[in-house]
Each structure stands twice: as structure tokens, then as C-alpha cells.
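Note that this is a trimmed complex: some chains were dropped, and none of the rest were shifted.
Chains: A, B and C, in written order; residue numbering restarts at 1 for each.
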Amino acid sequence: MIQSRDEVTKIICSTKVAKGIKWSDVAHKLELSKEWTTAACLGQMALTKEQATIVGEVFSLSDEAIAWLQIAPYKGSLPTAVPTDPLIYRWYELVNVYGTTIKELIHEEFGDGIMSAIDFSMDIQREPDPKGDRVNVVLSGKFLPYKTY
Amino acid sequence: MIQSRDEVTKIICSTKVAKGIKWSDVAHKLELSKEWTTAACLGQMALTKEQATIVGEVFSLSDEAIAWLQIAPYKGSLPTAVPTDPLIYRWYELVNVYGTTIKELIHEEFGDGIMSAIDFSMDIQREPDPKGDRVNVVLSGKFLPYKTY
Amino acid sequence: MIQSRDEVTKIICSTKVAKGIKWSDVAHKLELSKEWTTAACLGQMALTKEQATIVGEVFSLSDEAIAWLQIAPYKGSLPTAVPTDPLIYRWYELVNVYGTTIKELIHEEFGDGIMSAIDFSMDIQREPDPKGDRVNVVLSGKFLPYKTY
């Protein structure tokens, strides 16, 4: 019996390694971005029945696992508050070094409020560069203002 | 006697509030992006003598404070490992929810390595949207591969 | 020179004690709810120029302090991640004991998404009860759905 979404994520990951599946191919089948698709397969998003069925076919999942994919998961993909993996740590470092900068500039432009992490999308692209290719990431989040009441 | 860069940052911030200075104006004077400029004024970057002199004029800094601006600072702008401010927390949340997604997709495209947080730039823009304006952020970091030796 | 919003908050609090000011009276002058007013005075909200001027009169603040009130503050009002004060801890306990319950029921009603803590209001009232009066709190937050992209 499957007792958590986490178990489904592990099945997906080990099947991916064993079969050599690529996230971009899964995204292509779902007709969605590779970013949302990967997050969903890694247990961070709930899927519709149709999406879950497609993912289930790709990774040969049981009906029970497909049912779990449709449940809103307990989110958070990192095992420690400060991530130890160098790639992910660089992002944590960006938040730590540039956090107050981001805060100041958004407030200067928009006033008090936040950039939503829910009404949000992300796009990761390779930018060829003769001095070494670059990773370009575009983040887009709706601005939500604090209001008086 | 000024004993740390942190003191200079506090002087800059209180002068900014008292005089109503905008980061984008400081950036304009430095002829640099508003992102780098703000990070530098908030104590995360070392400035050249010329840059420090300009910033010193804007914020009426003493020679000693201007000297501190040219020293590579002890970086990190947040008082706690998990930030409490809602705007900055949303970014921490992105790292937590999307961290493994970013890792997977960069590895799928580039192989093992990282996206540099040093050879890096950031651009924050307002994107008008009838359903509510959006914050668009473009991050660009050089890919650094792990190599055998 | 005032170096942070936190200093303004301390001035407000000590003046409040010395003069015996009530939050509800401040709210009345601002023509806003006592909940938003108190949060603003305790350093969690940015005020408009008009609001800041009124608060400045009530608490005899300097122009510099009034300027700080109009800056979006670094939010978070608690000195420790798990609060030690019994009244505030009870709220932390509610999140700890009922957290997964709230999550399940909001997802059951709305699907995957969150209840906003930004587009949000709170109303605290005394409810007379012969067995001992009760504290009634109404929280209202906009539902923000996760979407595919």
C-alpha cells in the first residue's frame, strides 16, 4: 500500500534512471513546460486525472500511484533548511546575498507587497556563449500588494 | 571609528530614508545596473575607488566609510537561515519547492556542474498585465562543469 | 540618526506605555481596523504619508521616524522561530496541531493552492460567554490556485 506521495516520487525517479527517460520528453507528452512537469513529477504539484494518467503510462505506475499524483502534496523538496548540494546551494546563496536587494527594488517599483510564488512560472534555457555557455532563468510572479483594512 | 562594513550599510540606509534617495538614481550615477548597485550599497559587493567616491557623495559618507566600501565584505544579507520577511521568504520557498527541479533540468541540459552565483547577473522588471502586474526576473549565470582529474 | 524601523517600533512602544495610549484609539484616528493599525505600529506594515503623519502626532515622532514608517519594513515580529510567549505559542501550537487539517480542508474545497497571507484581513472580537468570555478571530484570505504553465 502506498502511504505517501514521497513513495511515488521515488518510484518515478528510479524508473527514470532505469529506463533513461528525459523530463523534456515527459513535458512534451503533457504539452506543458518542462519546469512545471519536473516539479510535478518530483512531488511538488498536484496533477489532473488526465495528466496523472499520462505520467502513469510513462513511468508504468499503478492505479494507486496515479491516484496519489492527483492529491495536493506536502511541498518542500529539500532535506535540510540550508541545502548541501552545490547547485541548489548557489540558489540559496543568491537569496542570501541578493535577498535584501530584491526586496528593495521590488518595493521601489511596486510599493509594499510580494512577488507571488504561487501565481508564478519559471523558464530555464541554455544561452550559448563563447566564454562558456550560460544558464538563463526567467522567473515571473504576480505582484501582490499589502492593503489596509 | 567605523569597525565594519555593516555600519556603513546602516548609514547608507538611514540617509536614504532621510533624504528620500532612490536606488535607480544611484545606479544611474554609477552607470551600472540597479541590481548590482543596490547589492553594493547594501554591503554585498566591493566597489572601486571611483564607484565608492560617487556613492560617498550621494550618501554624504566620510572618507573612512568610503574606504570600507572598497573592501571585499563578509557577504550574506539575512539575519536568519530561513528568512522571516514574506517577500524574501517567497524566494526561499522557490528554492525549497523548485530546488530539485532546477537541479534536474540544468543537469539534463548541461550535465553535472553548477550555475555560477559569482559570474552572474540579475535583471528585475515590471511586466504590465491586466490581471495584475507581474515581477519578471532574469537570472543569468555561467555554467561551471565538474571535471575529472 | 535612526538606523532601522525597529528603533521606531521601540519608540512607539515606550511612548505608548508612558502615555497610556490604546491601539483602538490610534486605529480610530487612522479610520482603519485596530488589527492593521497595531501591526503597522509594531513595524509590520508600510504607511502612507498621511497615515504616518497621524501616527507621528499620536506618538510625538520625529520627521525621520515618520519617514521610516513609510518604508516597507523587514517583516517578522518574533525573536525565535518557535515563540516562547504563551499567548503567541498557542497560535504556533494551532498551526502545529491543525496545520495538516487546514491544508486538507482547503484542498478539498478549492483544490491545490494557498490561502493568501498578503490579500488578507483579520478581525479579533470578544464574545461574551457565561462559562467565560471567548476570543473570536475571523481570518479572511484570498485563495490563490497553483496553475500549470
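Here, contacts are C-beta pairs under 8 Å (C-beta built on N, C-alpha and C of every residue); 3 or more make two chains touch, one makes a residue touch a chain.
Bear in mind that the values here come from a model prediction, so they are computed numbers and not experimental data.
J.: Beyond the 3 copies placed here, what is the full number of copies in the complex?
T.: 10
Going forward, only the chains that are shown with their structure count from here on.
J.: Averaged over CA atoms, how far is the centre of chain B from the centre of chain C? Could you give it in whole Å?
T.: Those two chain centres are 29 Å apart.
J.: Can you check how far apart chain A and chain C are, centre to centre, with Cα atoms defining each centre and the answer in Å?
T.: The mean C-alpha positions of chain A and chain C differ by 31 Å.
J.: I'd like the Å distance between the centres of chain A and chain B, where a centre is the mean of that chain's Cα atoms.
T.: So the centre of chain A lies 23 Å away from the centre of chain B.
J.: Can you list the chain B residues in contact with two or more other chains?
T.: Touching at least two other chains: 82, 85-87.
J.: Okay, in this complex, where on chain C does chain B touch?
T.: 1-4, 64, 67-68, 71-72, 74-76, 78, 81, 117-118
J.: Mind listing the chain B positions that touch chain A in their complex?
T.: Answer in residue numbers: 22-24, 34-35, 38-39, 42, 44, 75-78, 81-83, 85-88, 90-110, 113-117, 120, 122, 124, 126-127, 129, 131-144.
J.: Which positions of chain C touch chain A when the two form their complex?
T.: Listed in rising order, the residues of chain C that touch chain A are 32-33, 35-36, 45-46, 51, 71-72, 74, 100, 103, 107, 111-114, 116, 118-119, 121, 144-149.
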